[in-house]
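One chain of protein is taken out of this complex; the other chains stay put.
Then we have subunit A:
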Amino acid sequence: MTAGILDLQGISRSYSTRQGLFGKKVPVHAVDEVSLSLKEGQTLALVGESGSGKSTTGRIALGLERPNSGYVLFRGTELPATDTPAWRRMRAQMQMIYQDPLAALDRRLSIIDQVREPLDIHDIGSASKRNNKALAMLDAVGLNASHATSLPYQLSGGQRQRAVLARALIMQPALLVCDEPVSALDVSIQAQVVNVLMDLQKELRLSLLFISHDLKVVRQVSQSMAVMYLGRIVEFGETHLLLSNPTHPYTKALVSAVPVAGRRTRERIILKGEPPNPAARPTGCAFHPRCAIARPECVSVCPTFSTLPDGRSVACHAVHTNPPTKEVGS
């Protein structure tokens, strides 16, 4: 495997949770043997079931959390231990944008102070240069001078998320892990931010790990995509292939459920059964209790990846023995 800017090799992470105050501890396998590779200057989208371990994977990628097993390589080098000077140096080239903008911002500091802060910390340029750079960054994400002097609570949800984006981009990182970066934005601002991200990506060869539930945006920004279900990747490949012709039954259901404005043209696949319980992972293929085409082996044997002629990997017994016929599609 050629080294990308970010390589995850077989990472796993479990949490132990307790039922009740004195209950016994139960391990939750949040991430289970996940391997991913992100090429420099590209965007890899991480999508899938809510609670399937996407955010955990994102935190592990930045070394904010340690995997129980597996490796994280940044430009081919293993991430140094968290909070060491070496890690901080590497960390300066990687930034993260979180799901909840209010939690990511300091409630007492003005927006401009927070956007400028990384420049202040690393003492880059003169004070007025730093300020101008922060203002320019705010402008690039569509915030003006009056927003700059506001406190976070004075801004709307979408304005806050743009402030968070400006702060993450101001150090011109090489890798940006975005956890639901545009879900709080209205579609016009979303279009702006998506365009800003894609322009900066071209200009700075920014690499993006893009965690999102919005498959319309994922289609727009990413070259490749990985679909997670209950801590594991179930399908991985080029975005346009997975969206126009999903093969894993979970990917199929996910793609079919994307809400569309106006009249619906595709039929929605309704999943039966409950969303999975990570503390009691089903045997065999974790998706089998909800899968319409599950067969006996799915209950007992965990499917391994098979590679299809179009280059994608799928972990499904049905696909394994019966590759799909190519469909004509966009």
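Criterion: a residue touches a chain if its C-beta (ideal position, glycine included) is under 8 Å from a C-beta of that chain, and two chains touch if they have at least 3 such contacts; residues count from 1.
Criterion: contacts and distances are computed from a predicted model.
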item: Listed names "Succinate dehydrogenase hydrophobic membrane anchor subunit", "GMC family oxidoreductase", "ABC transporter ATP-binding protein" or "Tryptophan synthase beta chain", with the criterion being the UniProt name of the chain not displayed; value: "ABC transporter ATP-binding protein"
item: Touch criterion as defined above, residue of A:142, A:237, A:284 or A:303 at the omitted chain; value: A:142
item: Residue, one of A:9, A:110 or A:192, that touches the chain absent here; value: A:192
item: From A:7, A:32 or A:49, residue that would touch the chain that is not displayed; value: A:49
item: Absent-chain contact - pick from A:119, A:209, A:253 or A:291; value: A:253
item: Subunit A residues touching the omitted chain (full complex); value: 15, 17-21, 23, 26, 47-52, 55, 99-103, 142, 144, 146-147, 154-159, 179-180, 183-192, 194-195, 213-217, 219-220, 243, 253-255, 257-265, 268, 270-271, 274-280, 330
